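Of the protein chains in this complex, one is absent; all others appear in place.
In this document, chain identifiers A, B and C correspond to the written order of the chains, with residue numbering beginning at 1 in each.
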Amino acid sequence: MSVSPTAAAAPSAGAADWRSSPPANDYTVDELMIVALSECFVDGDQACNGMASFIPVTAFQLALRTHAPDLVWLAGAVGLDPQPDRVPASTLEAPLWRNSVMYVEQYGDFWNFALNGRWLQKFCVGAAQLDKFGNGNNSVIGAEYHKPRVRLPGTAGLGDMGSIGKQLYYWNPNHNPRAIVDRVDFVSCAGWLGGGDERRALGLAGGPELVITNLCVMDFEPTSRHMRLKSLHPGISIEQVQAATGFEVLVPDGAIGLTRVPTEHEVHLIRHVIDPDGMRLREFGK
Amino acid sequence: MSVSPTAAAAPSAGAADWRSSPPANDYTVDELMIVALSECFVDGDQACNGMASFIPVTAFQLALRTHAPDLVWLAGAVGLDPQPDRVPASTLEAPLWRNSVMYVEQYGDFWNFALNGRWLQKFCVGAAQLDKFGNGNNSVIGAEYHKPRVRLPGTAGLGDMGSIGKQLYYWNPNHNPRAIVDRVDFVSCAGWLGGGDERRALGLAGGPELVITNLCVMDFEPTSRHMRLKSLHPGISIEQVQAATGFEVLVPDGAIGLTRVPTEHEVHLIRHVIDPDGMRLREFGK
Amino acid sequence: MAQVKLTSVAEAMTLVGDGDVVAIQNMATQAAPMGLVRELIRQGRRDLGAVCLVGGIPIDWLAAAGCLNRLIGAAVSMEQFGLCQRYRKAVEAQQIRVEELSETALNARLGAGARNLPFLPTRGLIGTDLIAINDNLVMLDDPFGGLPVVACRALVPDVALIHCHRADRYGNVQYEPTALWPDLGIMPKAATRVIVSAEEIVHTDVLRRNPDRTVLPGFMVDAVVEIPWGAHPTSFNPNYGYDTGMHLAWTKAARDDDATAVFLERYVTGPANQVEYLDRVGGASRMAALARWEITA
Partner (left out) sequence: MAQVKLTSVAEAMTLVGDGDVVAIQNMATQAAPMGLVRELIRQGRRDLGAVCLVGGIPIDWLAAAGCLNRLIGAAVSMEQFGLCQRYRKAVEAQQIRVEELSETALNARLGAGARNLPFLPTRGLIGTDLIAINDNLVMLDDPFGGLPVVACRALVPDVALIHCHRADRYGNVQYEPTALWPDLGIMPKAATRVIVSAEEIVHTDVLRRNPDRTVLPGFMVDAVVEIPWGAHPTSFNPNYGYDTGMHLAWTKAARDDDATAVFLERYVTGPANQVEYLDRVGGASRMAALARWEITA
């Protein structure tokens, strides 16, 4: 038997630092969003990312290096537990899969894992349109599907992930009323559908959990399944969120918390270890 | 480009010999059966074998070395176009797959090929019981399935191959009235079912073509789909066939032909090149 | 993904309970997880259901030891070594009930189980007598107006038992380039729990050299055990061939109740561990001969 005694310790290197690190003074909103998303992933979760998913990819790697060393990351639904040099220019190309433990074949294997309710519990969704019940749209803008005003890329894996029991985490770096809308023009990712029990009545487990934007974090009120403010990013007001949203966001009674500020250690990891080329800023049009 | 100019010529080495070789004087019945089965396979066919299939495996290799150099052999449903040293002790173990061009994975790939009507046109069936309409039984002997008098190995791939449009070639080295029966106790391989149009009415293409035994070759009368004598092995009489069969075999009008005798070249290939260890004799209890 | 799954065979096999449905990798004389199966027998597990594509000697030993009361599979045979006689007798005595499926139907049942679908269809089996006697198969019209199919109900085994060439302590499983039988392709993905024995436990970095050879991710595996020669007396290509002498000794012993009991005590329940087992079946020199594929007559 040739197991190295250091193998188990390796993934949690630096674990001591992250708990005691003070809040950063110079964090930016991309880092705040990444930290907020990272907190959603805990030891034992399995997570994968799709195309152009710089914020989720950075968040997975941050979680692996801090509170969730036993998170299982299936990079681009292809490379298991890879060791990329840094976040590359594509989140669905070979540089991300460096030193993978396994290559997962899509037709034969990936969907075996994904469709099985026990594996790949959480999925991060980037949708062109997202509505108050957490339904996503990457298909078409306009009233008639076959006469679209705007043809979007297409549902890809979202049309599956929304329906097969996953917990959905939406992220959007550009919170605006055309992106976060009252009703999507077309449902290409099933959220809470018409709200209330409608999703469960169809036998669908899972569903939208959180929405993380450049302004705030939102969840869904458990009875109506209506989008609800959970925390404001520092410096953002309820009014700013409301003005940027295409419907009236629910606001819980009492004080609204602030989204946790990244620590110095987290900022260091994101900027200098995980994504030194700043690929995450591409999501902000930079 | 690195294609050798000799590549295309290699499979047909010896092609000149087999056409001009005279009938052998000292052939045995195993060789006669192998030659008869070999003639069923022509260039462009794809064929595979299952367990304990020494006669089919030898027949495929004989066809490849004589009249059908472009036959595609998927050995044991695993190894494509292998180059075994000789017929090994198992027709479903690694020595058969020596120098394969491809390993076919069973769950993901083999049944993609087999279920698709365009590939793997012909399948050789060894069945414990075979009836007058070409139905096969490898499940149970006895009237009640769950209280069997004899538990046979099970349907394995026959339960598929009989139903998915293949042409079925039965072989049986021990023609006797308990093996070739009026009605099988249990249909685990679909033949012509109750005869006539019954198979086609279920939408099943393909079906039983030939039965090659140690006494004769039989086909199925095109209207009734009843088993019919096609040729007698040299030295065998109609009466001997009838006595060894559990129902009245149809006999066509006119003279019954003789099964073609192996040539000296064919006997040489079988005995000294393809199966020098005589593994084919295991099917005759030797 | 540092959750350690490496354990002892005795500990691993406590993941199997009496009455469980146990999917067992095997093809006639190939690739059975024999070290795991022997431990099942040693621990005296009862009323098991076995799932196999084509089961061989592991099914016969489990039947001989009285561990099985049902089987779901396409065939049971040791190919050149004939039918499994103890299994056959137990079925004929109605001690084991058989759900007999074609290969596509078994794949469909397991495939539906893996993918959390209620069923998958096949066009195999149509016209045979195997559909009417099986509550897990039903004819279903094509909603698009084509030919009907056989709907095969999802099967989720409680446990899958797999043998592999190498694994790491986290349960990532690798195979050498070789024929992959359906058991490996779908059984562990359908089962609720997965137990793996490996010829060798290696550092994860060894697996990273050939990520295309990893066939199961650690997150699907519940326990991994190091058992060298763990498929003996079945073959494990390319490492070693099947043991002809051992198969013949078994088929001879299986004819007689007393000889069967002696055989099982000597080779299955008697040896305290894999080292003792290997000593009793011929030790290092015999294993070396198997590695040269010399014992194949």
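Assume a residue touches a chain if its C-beta (ideal position, glycine included) is under 8 Å from a C-beta of that chain, and two chains touch if they have at least 3 such contacts.
Keep in mind that this is a model prediction, so the values were computed, not measured.
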Which residue of C:A28, C:L48, C:L120 or C:V225 touches the chain not shown here: C:L120
Touching residue (missing chain; options A:V101, A:L130, A:L168 or A:V187): A:V187
Among B:S100, B:N172 or B:S188, residue touching the chain not depicted: B:S100
For chain A, residues in touch with the removed chain: 51-52, 76, 78-79, 88-95, 97, 103-108, 111, 115, 138-139, 145-160, 162-164, 186-190, 193, 199, 202-204, 282
Interface residues of chain C (partner: the chain not displayed): 115-123, 136, 138, 140, 142-144, 146-147, 149, 151, 153-154, 177-178, 210-213
Touch list for chain B against the chain that is not drawn: 1-4, 7-8, 10-12, 44, 46, 69-72, 74, 79-81, 83, 97, 99-104, 108-109, 111-113, 115-117, 119, 164-165
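Here, only the chains that are shown with their structure count from here on.
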Chain closest to the middle, measuring from C-alpha centroids that were averaged per chain: C
Separation of mean Cα positions, chain B and chain A [Å, integer]: 57
Centre distance in Å when chain A and chain C are each reduced to the mean of their C-alpha atoms: 39
Chain centre separation in whole Å, for chain C relative to chain B (CA means): 29
Chain A residues counted as touching two or more neighbouring chains: 108
Sequence positions of chain C contacting 2 or more other chains: 185-186
